Structure formats: C-alpha cells, structure tokens
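Could you have a look at this structure, given as structure tokens, before my questions?
All protein chains of the complex are present and in place, except for one that has been dropped.
Which chain is which? They are A and B, in the order written, and residues in each are numbered from 1.
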Amino acid sequence: EELIMSSWLPPKHPIVVNAFEPWAEEVEKVTDGRVTVRIMGKPLGSPPAHFDMARDGVADVTYGLHSFTEDDRFNRARLGQFSFLGDDAIANSQAYWSVYGDQLNAAEEHAGTHLLGLFMHGPGLLHNNVRKIETPADMQGLKIRVPGGYVGDLVSALGATPLFMSSPEVYEKLSRGVIDGVAFTYEAMTAFNLVDDIKYSMTVPGGIYNTTWFFVINEDKWNSLSEEDRAAIDAISGQAFAERVGQAWNDADTAAQAEIGDKVDFYQATPEVVAALKEQAAKLEQAWSEGLGDYDGAAALAAFREMTGVSAE
Amino acid sequence: MTDHCDTDPAPDMVPGRTPHRRAPWYRALAGVAALLIVALIGVTCVDVIGRYALNRPFGGAYELTQILLAALVFVALPLTTADGGHVEVDLALHLLSRRVQRVLGRLAGAVASVALAFFAWRLVVIGMDQLHDGTRSASLAIPMAPLAFLAAVSCAVSAILILLRKEAP
C-alpha cells in the first residue's frame, strides 16, 4: 500500500529532511514493506488547504500549522501557541502531544483524520532592526510581522503594530523597511535569509510564542490498513515522532545560532519587559480558556508547563 | 444574449476575439470590476504612503488585497466568458467545413461549460464548509464564505454563457 504525502515546505527544510523523510522510511521498515510513503515533489494544494486535503483524501498524509486557518476548528490547539511554554522543542512537542491529545481531546478537532503527530518548534524570539527593547515602551510603534492570532494580540497589546504576511514575503518586507521586525525562531532567521536585516533578537524564557503543527492521515485510508500495520506505524508516530521532529527543530536552531554567531545581538528580555508580557499573556490565556466550554484550558496550560519545567507562577 | 454587439474590432483588447458587450448586466458587472481595481490600487497606496508619511501601515493590506483580487477575478470571469475572451486555438479549424466547425464549436462550449459547472459546485461545497467552520481572515476577521459563494455564482453564470456562446465568425 502506498501512502501519498503532500509536503509544502521547501524540500530541503530541516524537518522535511530530518523528520518526515526518516519517518517515511521507517514506515516501510516497520511494516516490512507493506506500507510505503511517497512524498510528492510539489504540494497538491496551498499550505492552508493541507488539513482539508488529508480529510478529503486529496493526499493521504499531510502536515501543517493549526493557525493557517482562522476559524473555529482548532480552538483548543492554541494551547501550544502561548508565551513561556518551553525552550526545548522535544519537551514542547511531547508535552503538546500528551496534554492537547489527552486533556483537550485533539482527535475531535481533527475529525476525519487519524493523528500521526502534534508538535511545536523551539522557542519563538522577537527580532527587529530598530532598537533593543529594554522597556515595554520600546515596543511602541514597531511594525512586527506575526504568524497568527495570539502573538498578534500580544504585540498589539504592548503598543506595536502586528502585520500578517506569508513567510517568504518577510525577506522582501524586512529588507525594504516595510516592517521593523518579526516574531520567528532561530532557524527561520537563516532559512529566510534575514540575518543581515536583523540587529536585535530578544529571547524570553520559554519563548515569546510558538506555533503548533498537525501531522495527519486520512481516516478511511488509515482504517484500510491492517491492524498490525497500524500498530507498527502508531509506534513510530505520536510521542516517538514528537521526539524525532523536536530533535530536528533543536538541531536546526543550534545550526542557525552557530551560523549567525555575533552578527545579531541576542539578549535576554529585561524583567520589566517579561513582567509586561506576562501581564498581557495572562489576560489572553484566560480569555482563551474561558472560551473552551467544557474543557479546562488553564489546567491544561499548567500541566503543559509542569511537563516542560517552566515556572507557572 | 447576442445583441448589443459593437462591430469595431476593439483593437486594444488583451487578447480577445469579439468586442466587449454593451448589455446592461455586462456594464453593471464591469462597473463593479472597475471599482475593485480602484480598491486594489487604493489599498496598496494607503499602505505604502501610510507607513512612510504617517508611520502607520495598514495591517489589513495583505489580506484585503487577497480578498479584492479574488472578488475581481470572479466578477470579471462572466465578462471574459461573454466576450469569448478565453484563450482558444483555431489553428487547424480552417481545414474543416463550416458545418463541422459549427458542431465542434458547440461541443467545445459544452465541454468548457461542464468544467465551469463543476467549479461552481465545488465552490458551493467550500462555501458551506467555511460557513460551518466560521472561516475568517486573520487580522480583519472578514468572513470568507461569501467570497466562495460569489465565486460559485460567477462560475455558474459563466457555465451558462459559454454553453450559449455565439459561434465565432
């Protein structure tokens, strides 16, 4: 049986090379060649369409970001998008798989598919080329590209202007001064060629934001596999995949840091800035938790932080 | 649907075979398309000028451009279709008799109509999904379902127009 996987990241992206491709090879191995995975050279749709593509069977296996689509489908997935969640992509991803998966019933939000993985990358930073942000007032008036809802609300609460655009656009806009900064990981700084256009990068313990990813297979396709093969694939997916992909993100971050060296001023956020971030973040976390109905978002966040070892206060 | 045709060769058409129609529905739709182009230009200007003159960029410029673009394309699709403005190849046709050409033309219109009708149906499906999921744009929270339904109507109208198309001269 051949599984068709649609991949929209560049073919040389670290998590394609170090997580998805090895996973695909492993699938063949653990099923003794009964199941193979073919990763398409060209995606079969736009990145935001990738969840629906797996659900509708356009492809069998897809991955993507929950924040691609702004709708009511992945509300509980936001668990992993807040600030102060953890600095290690492996711990983040494992906590996300277990807390979002169990306490917040991730499977229900991914109806029509079977979950192969839920994961996060390393800590998000705030990069800019205007000034070192030492007090909350330094955020005033900065134009910051953000990946989605939560960080947008956060930087806007601190007086900066959040702007939305696709990742490849960031280079054009940053190098032309259309934006002053961007919320990104270490890895994205080199991947999108931003090093020369960034001067200051503020690190926040546990990350200023994160993005959450799904890795799914079409439900009918999944059920058509034999029980033995499903068990074998499950064993290398989920928690095991969280470790694999987390390692890939960590390695990419480390490599990027080595490449950047001291071309960018990396600095710890001052206690004052951290306090301001915490205050705004707490409000946003509370609003999210209250909107979840029967699910207890606050408890899930606490459990998550306990697993990754970030002090929850 | 075949009246009101201008007989000028419409030299500046890019690239079409018959001149623009003059029917009221056509002019009304063309007016909307013109406004959408103005809006597209306006969004960029407000964003670019705003960020230099006032240091106040327009946060919604990206997604507003996307939405206006989609609206423009789907508003204009029936116009192009009514003009017979879709790219066709008539290279080998002169080898055939007029009669065969006519039949082929009808057939080709029917085939294109099937494709457009299929588009319309799938766009309705997308629109219903988006209505159900509450899909909206990221920063301005504009609901997306109406856009999908607009696209569906556009494709449906175009399917009818191309089915009834006048035979090429």
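Of note:
By definition in this document, contacts are C-beta pairs under 8 Å (C-beta built on N, C-alpha and C of every residue); 3 or more make two chains touch, one makes a residue touch a chain.
Following the convention adopted for this analysis, contacts and distances are computed from a predicted model.
One chain of this complex is left out of the view, and of "NADH-quinone oxidoreductase subunit I", "TRAP transporter large permease protein", "cytochrome-c oxidase" or "8-amino-7-oxononanoate synthase", the protein name its UniProt record gives is "TRAP transporter large permease protein".
Touched by the hidden chain within the whole complex are the displayed chains A, B. Annotation: of A:Val58, A:Ile260 or A:Ala282, A:Val58 touches the absent chain (contact as defined above). Chain A meets the missing chain through residues 4, 10-11, 40-42, 44-46, 48-49, 52-53, 56-58, 165-166, 168-169, 171-173, 175-178. Taking the complete complex into account, residues 9, 11-17, 20, 30, 33-34, 36-37, 40-41, 43-45, 47-48, 52, 62, 65-70, 72-77, 79-81, 83, 85-93, 104-105, 107-108, 111-112, 114-116, 118-119, 121-123, 125-126, 147-148, 151, 155, 162, 168-169 of chain B touch the chain not shown.
Everything below uses one rule, namely that only the chains that are shown with their structure count from here on.
Those residues of chain B that touch chain A in the shared complex are 51, 55-57, 59, 62-63, 129-130, 133-139, 141. Those residues of chain A lying in contact with chain B across their complex are 52, 69-73, 141, 143, 148-149, 152, 161-165, 169, 178-179.
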